[in-house]
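All protein chains but one are shown in place.
Let's turn to chain A:
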Amino acid sequence: MEVEDNMETITEDEAELYDRQIRLWGLDAQRRLRAASVLLIGLKGLGAEVAKNIILSGVKAVTLMDPNMIDEEDKMSQFFVSSAPMGQNRALASAAPAQLLNPMVKVTADASDPSDKDDGFFAEFDVICATGCKNSLQCRLDNLCQEKKIKFFSGDIFGFYGFMFSDLGRHEYLHEEIKKRKKDDEDKEDEGITITREVTNFSRLEDELKFDWTADTPGMKKKIRQTPSAFFITRVYEEFLELHGRRPTVATMDMDTKELQNLRILVLNKLGVPAKCIPEDFYKYGFGELSPVCAIVGGVLGQEIIKAVSQKDAPLNNFFLFNGVNDEGMVDKVSL
């Protein structure tokens, strides 16, 4: 992702296609985008949204990776394959429609299981975004990314709920601030832009999840109260995915509902947080992936990838949590 000074300037064709976004983030950011290779793991509804957003933005290359077949749930959120026959590999079937979004981006598909790939495979990417992956895989990839200075993202959607996590390591970026200045001689104000170079440090996913919610520190009660409900709720689904290697499904709804209720208790106990952190009827809203929820979380996640690559603007640090039951879309960091 290093951008060399002699990097090619944006062509007139690119300037025309990317006109409306270059006017927002500038030519330098667009050049950085054009140099970035992204690995996108998981091509369900959220993955499709992220793929669309970053392919449209004009990154260099996107590799779509998903070992699974198209299923019934894809009809309600995965627009690349929503009317494709079931049984095809999701990544392979998504590649062609994804490529149509922007011929300037190199789109490739890989039907292998990311767990089977050795570490060397991942090293060639600038960004790795893992959606729909087990927590253990997310943590493994995050640690690997930090070793190799790769920007790491993960996320998932469960019905009305969704989350995004990012670990950009030590991230440098340009921050623009518009300040109103008084002109000395007149009463008028004008606007000046100041650009500063800033640094933010991120935490590892595994450290975030090890956070001790029971620690007897001042303000802990308040912290728990102010932590978005979607954080605790999505932990239950992450636990389900980890234990069963699959998401709750409609076909197994009754069984899965019971399991989700059990896991709610388990998560509450494990974290040591009050029961009201996870509403008792939470499970009613967590089947499938709602398209608008994918659009919202995928929009935020896509924009965070763009920010990370273009090294422009303060990134969200480090969870974005969405709860469509109460319209909450919040940013939070568990460890401080």
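Basically, a contact is a pair of C-beta atoms (placed from the backbone, for glycine too) under 8 Å apart; a residue touches a chain by one contact, two chains touch by 3 or more; residues count from 1.
Criterion: contacts and distances are computed from a predicted model.
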Query - Absent chain [UniProt protein name; select from "Mediator of RNA polymerase II transcription subunit 20", "GPN-loop GTPase", "Ubiquitin-related modifier 1" or "SUMO-activating enzyme subunit"] - result: "SUMO-activating enzyme subunit"
Query - Option from A:Gly42, A:Gly132 or A:Gly288 whose C-beta touches the chain left out - result: A:Gly288
Query - Among A:Glu73, A:Asp207 or A:Glu242, residue touching the chain not depicted - result: A:Glu73
Report task. Go through chain A and note every residue touching the omitted chain. Result -> 9-10, 12, 15-24, 27, 49, 52-53, 56-58, 72-73, 75-77, 79, 82-83, 100-103, 159-160, 176-178, 180, 191, 193, 226, 228, 249-250, 253, 284-285, 287-296, 298-300, 302-303, 306, 314, 316, 320, 322, 324, 326-332
